[in-house]
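And now, chain A:
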Amino acid sequence: MIDAPTPESADAASAASTPVLTVDGLTIGIGSRNNVKSIVKGISLALTPGRVQGLAGESGSGKTVTSLAMLGLLPSNAVVGGSIRLTDPEGGDTELVGMSHRQLNEIRGRRIAMIFQDPSSSLHPQLTVGVQLTDHVTRHLKLSKKQAREHAIGLLDRVRVPNPAEALGRYPHQFSGGQRQRIAIAIALACDPVVLLADEPTTALDVTVQAGILHLLRDLADERQLAVLLVTHDLGVMSAIADDIAVMRHGEIVESNVRHNIFANPQHAYTRELLSSLPGAEGFQEVSE
Partner candidate 1 sequence: MGNTPRATRRYSARSPLVGYLLRRLGTSVLLLFGVTIVTFALANLVPGDPIAAALGEGAASNPATVEAYIKERGLDQPLPVQYVNYISGLFQGDMGISLRTAQPVASDLSKAVPATVEIALLAIVVSLGVGVALGSLAAYRRGKISDQLVRVFSLIGLSIPTFWMALVSFNFFFLQLRIAPGSGRLSPALAPPPTVTGFYTVDALLAGQWVTFTDALAHLMLPVFVLSLFTIGLLTRFVRTSVLEVLDADYVRAGRAKGLSGPRLLFGYVLRGASLPILTIVGLAFGTLLSGTVLVEAVFAWPGLGSYAYNSATSLDLPGVMGVGLVVGVVYLTINFAVDLLYGVLDPRVRLA
Partner candidate 2 sequence: MRTKFRYVAAAFGLTASLALAGCAAAAPEASDSIVIDTAFTLETSDPGRNYVPTGYMVSKALYETLLDFAGSDESTPVEGLASYESNDDATVFTFTLKDGRVFSDGSAITADDVVFSLNRVAGMTESKANFLMNGITVTKIDDMTVELSTETPSLKLPALMTNPSLAILNSALVIENGGTTDDSDAAEAFLNETSAGSGPYILDTVNFESQVVLTENENYNGDEDIDFTRVVIRNVSEAATQKINLEGDDSQVAVDLSGDQVASLSDGINVFSTPSAQTIFLLINQSEEVGGVTSNPDFANAVRYALDYPALLELAGAGSEQATGVIPPSFLGALENGVDQELDVAAASLEASGYDGESITLEYPNDYPVGGVSFTPLAERIQSQLADAGITIELAPAPFTTQIDSYVNGTEAFSIWFWGPDYADSANFLPFSAGQKVGLRAGWTAEQDTDVVNLAAAAENATNFDERETAFSNFAEALQQRGPFVPLIVPGSNIATASYIDGVAYNSTWTMDIAELQAK
(Lines give C-alpha, C1' and ligand atoms only; values in the text may rest on other atoms or scores of the structure.)
Protein backbone atom coordinates (compact mmCIF):
# COMPACT_ATOMS: atom_id res chain seq x y z
CA MET A 1 0.00 0.00 0.00
CA ILE A 2 1.67 3.21 -1.04
CA ASP A 3 1.07 5.50 1.84
CA ALA A 4 0.83 8.64 -0.24
CA PRO A 5 1.37 11.63 1.98
CA THR A 6 -1.89 13.41 2.74
CA PRO A 7 -2.10 16.85 1.15
CA GLU A 8 -1.67 18.81 4.39
CA SER A 9 1.51 17.11 5.58
CA ALA A 10 3.09 17.29 2.08
CA ASP A 11 2.88 21.11 2.07
CA ALA A 12 4.39 21.42 5.53
CA ALA A 13 7.36 19.18 4.64
CA SER A 14 8.18 21.07 1.44
CA ALA A 15 8.34 24.47 3.17
CA ALA A 16 10.78 23.28 5.84
CA SER A 17 13.74 21.65 3.84
CA THR A 18 15.76 23.73 1.34
CA PRO A 19 15.91 22.47 -2.30
CA VAL A 20 19.04 20.49 -3.36
CA LEU A 21 18.74 21.36 -7.07
CA THR A 22 17.20 24.59 -8.38
CA VAL A 23 16.43 25.28 -12.02
CA ASP A 24 15.99 28.97 -12.70
CA GLY A 25 14.82 30.37 -16.11
CA LEU A 26 16.32 27.39 -18.03
CA THR A 27 16.24 27.83 -21.85
CA ILE A 28 17.36 25.13 -24.31
CA GLY A 29 17.71 25.55 -28.12
CA ILE A 30 18.83 23.02 -30.76
CA GLY A 31 20.30 23.83 -34.19
CA SER A 32 23.27 25.39 -35.96
CA ARG A 33 24.57 28.97 -35.57
CA ASN A 34 21.83 30.90 -37.36
CA ASN A 35 18.58 28.94 -37.05
CA VAL A 36 18.26 27.80 -33.45
CA LYS A 37 14.92 26.10 -32.66
CA SER A 38 14.13 26.80 -29.01
CA ILE A 39 12.69 23.77 -27.18
CA VAL A 40 12.64 24.94 -23.55
CA LYS A 41 11.64 28.60 -23.14
CA GLY A 42 12.59 29.47 -19.55
CA ILE A 43 11.36 27.11 -16.82
CA SER A 44 12.03 27.08 -13.10
CA LEU A 45 11.58 24.29 -10.58
CA ALA A 46 13.29 22.98 -7.46
CA LEU A 47 14.02 19.44 -6.25
CA THR A 48 13.99 18.93 -2.49
CA PRO A 49 15.36 15.87 -0.66
CA GLY A 50 12.76 13.19 0.09
CA ARG A 51 10.22 14.63 -2.34
CA VAL A 52 9.21 13.37 -5.81
CA GLN A 53 8.85 16.27 -8.23
CA GLY A 54 6.72 15.23 -11.23
CA LEU A 55 7.25 16.81 -14.66
CA ALA A 56 4.28 15.97 -16.86
CA GLY A 57 3.65 16.74 -20.52
CA GLU A 58 3.05 15.20 -23.89
CA SER A 59 5.96 14.06 -26.00
CA GLY A 60 7.71 17.04 -27.56
CA SER A 61 7.01 19.28 -24.58
CA GLY A 62 10.76 19.40 -23.73
CA LYS A 63 10.52 17.47 -20.46
CA THR A 64 13.19 14.89 -21.35
CA VAL A 65 15.53 17.58 -22.68
CA THR A 66 15.19 19.37 -19.37
CA SER A 67 16.21 16.26 -17.44
CA LEU A 68 19.15 15.66 -19.79
CA ALA A 69 20.25 19.30 -19.37
CA MET A 70 20.70 18.71 -15.65
CA LEU A 71 23.43 16.17 -16.41
CA GLY A 72 24.84 18.09 -19.38
CA LEU A 73 23.98 15.18 -21.71
CA LEU A 74 22.56 17.38 -24.48
CA PRO A 75 24.02 16.93 -27.99
CA SER A 76 26.86 19.22 -29.09
CA ASN A 77 24.58 21.53 -31.10
CA ALA A 78 22.41 22.42 -28.08
CA VAL A 79 22.43 25.98 -26.66
CA VAL A 80 21.60 26.18 -22.92
CA GLY A 81 20.64 29.37 -21.02
CA GLY A 82 19.48 30.21 -17.48
CA SER A 83 20.85 28.38 -14.46
CA ILE A 84 20.80 24.96 -12.81
CA ARG A 85 22.33 25.11 -9.32
CA LEU A 86 23.24 22.11 -7.22
CA THR A 87 23.72 22.79 -3.48
CA ASP A 88 27.02 21.37 -2.16
CA PRO A 89 27.05 19.22 0.97
CA GLU A 90 29.21 21.94 2.68
CA GLY A 91 26.74 24.70 1.66
CA GLY A 92 27.02 27.07 -1.31
CA ASP A 93 25.89 26.28 -4.87
CA THR A 94 27.59 24.92 -8.00
CA GLU A 95 26.29 26.25 -11.31
CA LEU A 96 25.94 23.31 -13.73
CA VAL A 97 25.10 25.27 -16.91
CA GLY A 98 28.31 25.91 -18.80
CA MET A 99 30.37 23.52 -16.65
CA SER A 100 33.15 21.62 -18.49
CA HIS A 101 32.62 17.90 -19.27
CA ARG A 102 35.57 17.00 -17.06
CA GLN A 103 33.99 18.73 -14.02
CA LEU A 104 30.49 17.43 -14.87
CA ASN A 105 31.90 13.89 -14.76
CA GLU A 106 32.54 14.38 -11.05
CA ILE A 107 28.83 15.04 -10.59
CA ARG A 108 27.33 12.58 -13.07
CA GLY A 109 26.46 9.37 -11.24
CA ARG A 110 28.20 10.70 -8.12
CA ARG A 111 25.74 13.38 -7.02
CA ILE A 112 23.07 13.31 -9.73
CA ALA A 113 22.04 9.94 -11.21
CA MET A 114 19.58 9.04 -13.94
CA ILE A 115 17.48 6.07 -15.09
CA PHE A 116 15.97 5.78 -18.56
CA GLN A 117 12.81 4.57 -20.20
CA ASP A 118 13.72 1.23 -21.80
CA PRO A 119 15.75 -0.99 -19.43
CA SER A 120 16.41 -3.53 -22.20
CA SER A 121 18.51 -0.98 -24.14
CA SER A 122 19.94 1.18 -21.35
CA LEU A 123 21.94 -1.77 -19.94
CA HIS A 124 24.99 -2.82 -22.02
CA PRO A 125 24.05 -6.20 -23.60
CA GLN A 126 27.61 -7.54 -23.52
CA LEU A 127 28.63 -6.53 -20.01
CA THR A 128 27.63 -8.43 -16.88
CA VAL A 129 25.42 -6.76 -14.28
CA GLY A 130 28.37 -6.84 -11.87
CA VAL A 131 30.60 -4.86 -14.24
CA GLN A 132 27.91 -2.26 -14.94
CA LEU A 133 27.24 -1.91 -11.20
CA THR A 134 30.87 -1.37 -10.22
CA ASP A 135 32.76 0.27 -13.12
CA HIS A 136 31.68 3.82 -12.17
CA VAL A 137 31.85 3.11 -8.44
CA THR A 138 35.55 2.23 -8.61
CA ARG A 139 36.02 5.54 -10.47
CA HIS A 140 34.01 7.76 -8.10
CA LEU A 141 34.47 6.15 -4.72
CA LYS A 142 37.90 4.58 -5.28
CA LEU A 143 36.62 1.35 -3.69
CA SER A 144 38.65 -1.89 -4.00
CA LYS A 145 37.25 -4.64 -6.20
CA LYS A 146 36.07 -6.61 -3.18
CA GLN A 147 34.40 -3.67 -1.46
CA ALA A 148 32.68 -2.67 -4.72
CA ARG A 149 31.37 -6.23 -5.05
CA GLU A 150 29.95 -6.23 -1.55
CA HIS A 151 28.41 -2.83 -2.15
CA ALA A 152 26.82 -4.09 -5.39
CA ILE A 153 25.29 -7.11 -3.67
CA GLY A 154 23.83 -4.80 -1.02
CA LEU A 155 22.30 -2.57 -3.68
CA LEU A 156 20.77 -5.47 -5.62
CA ASP A 157 19.33 -6.77 -2.41
CA ARG A 158 17.87 -3.36 -1.58
CA VAL A 159 16.15 -3.20 -5.00
CA ARG A 160 14.85 -6.77 -4.42
CA VAL A 161 16.69 -8.53 -7.26
CA PRO A 162 16.63 -12.30 -6.36
CA ASN A 163 19.93 -13.94 -5.23
CA PRO A 164 22.13 -10.92 -5.98
CA ALA A 165 25.54 -12.61 -5.63
CA GLU A 166 24.74 -14.95 -8.54
CA ALA A 167 23.07 -12.11 -10.49
CA LEU A 168 26.39 -10.20 -10.65
CA GLY A 169 27.81 -12.76 -13.10
CA ARG A 170 24.79 -12.79 -15.42
CA TYR A 171 23.91 -10.64 -18.44
CA PRO A 172 20.98 -8.22 -18.79
CA HIS A 173 19.15 -10.37 -21.36
CA GLN A 174 18.80 -13.06 -18.65
CA PHE A 175 16.51 -10.81 -16.53
CA SER A 176 12.89 -9.71 -16.92
CA GLY A 177 12.02 -6.11 -17.85
CA GLY A 178 11.11 -5.21 -14.26
CA GLN A 179 14.26 -6.75 -12.85
CA ARG A 180 16.35 -4.91 -15.41
CA GLN A 181 14.84 -1.57 -14.36
CA ARG A 182 15.54 -2.47 -10.73
CA ILE A 183 19.15 -3.16 -11.68
CA ALA A 184 19.26 0.22 -13.47
CA ILE A 185 18.01 1.86 -10.27
CA ALA A 186 20.67 0.01 -8.27
CA ILE A 187 23.30 1.27 -10.70
CA ALA A 188 21.99 4.82 -10.34
CA LEU A 189 22.12 4.66 -6.52
CA ALA A 190 25.56 2.99 -6.39
CA CYS A 191 27.40 6.22 -5.47
CA ASP A 192 24.67 7.42 -3.13
CA PRO A 193 23.60 10.47 -5.21
CA VAL A 194 21.45 13.26 -3.80
CA VAL A 195 19.32 13.66 -6.96
CA LEU A 196 17.73 10.90 -9.10
CA LEU A 197 16.34 11.82 -12.52
CA ALA A 198 13.82 9.25 -13.81
CA ASP A 199 12.87 9.68 -17.47
CA GLU A 200 9.65 7.67 -18.14
CA PRO A 201 10.94 4.86 -15.87
CA THR A 202 7.81 2.67 -16.19
CA THR A 203 6.52 3.44 -19.70
CA ALA A 204 8.28 0.44 -21.27
CA LEU A 205 7.06 -1.94 -18.50
CA ASP A 206 3.72 -3.75 -18.37
CA VAL A 207 1.24 -2.47 -15.83
CA THR A 208 1.64 -5.24 -13.24
CA VAL A 209 5.36 -4.45 -12.92
CA GLN A 210 4.96 -0.66 -12.94
CA ALA A 211 3.53 -0.47 -9.42
CA GLY A 212 6.50 -2.34 -7.97
CA ILE A 213 8.97 0.10 -9.51
CA LEU A 214 6.99 3.16 -8.42
CA HIS A 215 6.74 1.74 -4.93
CA LEU A 216 10.50 1.24 -4.88
CA LEU A 217 11.16 4.81 -6.05
CA ARG A 218 8.85 6.18 -3.36
CA ASP A 219 10.55 4.18 -0.62
CA LEU A 220 14.01 5.20 -1.80
CA ALA A 221 13.01 8.86 -1.84
CA ASP A 222 11.80 8.71 1.74
CA GLU A 223 14.48 6.38 3.06
CA ARG A 224 17.52 8.17 1.54
CA GLN A 225 16.07 11.70 1.52
CA LEU A 226 16.61 11.46 -2.27
CA ALA A 227 15.34 14.34 -4.47
CA VAL A 228 13.57 12.60 -7.36
CA LEU A 229 12.52 14.18 -10.68
CA LEU A 230 9.86 11.94 -12.30
CA VAL A 231 9.43 12.77 -15.98
CA THR A 232 6.39 11.12 -17.59
CA HIS A 233 3.39 11.74 -19.84
CA ASP A 234 1.31 9.29 -17.75
CA LEU A 235 -0.63 11.19 -15.08
CA GLY A 236 -1.71 7.88 -13.56
CA VAL A 237 1.96 7.22 -12.66
CA MET A 238 2.23 10.82 -11.49
CA SER A 239 -0.75 10.49 -9.19
CA ALA A 240 0.80 7.42 -7.58
CA ILE A 241 3.99 8.82 -6.09
CA ALA A 242 4.55 12.46 -7.08
CA ASP A 243 4.53 15.04 -4.25
CA ASP A 244 4.52 18.07 -6.50
CA ILE A 245 3.65 18.17 -10.23
CA ALA A 246 4.71 20.64 -12.89
CA VAL A 247 2.83 20.50 -16.21
CA MET A 248 4.89 21.37 -19.25
CA ARG A 249 3.63 22.39 -22.70
CA HIS A 250 5.73 23.57 -25.66
CA GLY A 251 8.76 24.25 -23.46
CA GLU A 252 6.95 26.15 -20.71
CA ILE A 253 5.64 25.10 -17.31
CA VAL A 254 1.98 26.08 -17.48
CA GLU A 255 1.10 25.03 -13.94
CA SER A 256 3.05 23.79 -10.94
CA ASN A 257 1.47 22.77 -7.62
CA VAL A 258 1.14 20.11 -5.01
CA ARG A 259 -0.30 16.86 -6.39
CA HIS A 260 -3.56 17.21 -4.52
CA ASN A 261 -4.26 20.68 -5.93
CA ILE A 262 -3.36 19.63 -9.48
CA PHE A 263 -5.82 16.74 -9.35
CA ALA A 264 -8.41 18.42 -7.13
CA ASN A 265 -8.68 21.77 -8.99
CA PRO A 266 -6.46 22.18 -12.01
CA GLN A 267 -6.03 25.89 -12.86
CA HIS A 268 -4.75 25.78 -16.45
CA ALA A 269 -6.98 24.61 -19.32
CA TYR A 270 -4.17 22.35 -20.62
CA THR A 271 -3.91 20.61 -17.23
CA ARG A 272 -7.64 19.94 -17.28
CA GLU A 273 -7.33 18.59 -20.80
CA LEU A 274 -4.53 16.24 -19.68
CA LEU A 275 -6.57 15.07 -16.68
CA SER A 276 -9.67 14.45 -18.82
CA SER A 277 -7.63 12.12 -21.01
CA LEU A 278 -7.06 9.84 -17.99
CA PRO A 279 -9.20 6.67 -18.16
CA GLY A 280 -11.96 6.82 -15.46
CA ALA A 281 -10.78 10.30 -14.53
CA GLU A 282 -13.07 11.15 -11.64
CA GLY A 283 -10.39 13.13 -9.99
CA PHE A 284 -7.84 11.81 -7.53
CA GLN A 285 -7.21 8.05 -7.48
CA GLU A 286 -5.44 5.98 -4.91
CA VAL A 287 -3.10 3.38 -6.46
CA SER A 288 -3.02 0.42 -4.20
CA GLU A 289 -0.53 -2.41 -4.10
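Operating definition for what follows: a contact is a pair of C-beta atoms (placed from the backbone, for glycine too) under 8 Å apart; a residue touches a chain by one contact, two chains touch by 3 or more; residues count from 1.
Behind the choice of candidates: all candidates are chains of the complex that A comes from, given by their letters.
Because the structure is predicted, anything quoted here is derived from the model rather than measured.
If you apply the contact cut-off given up top, which option from 1 or 2 ends up touching chain A in the complex?
Every other option belongs but stays apart; chain A touches 1.
Which residues of chain A touch candidate 1 in the complex?
It comes out as residues 71, 73, 101-102, 105-110, 113-114, 116, 118, 121-127, 135-136, 139-140, 171, 173-174, 184, 187.
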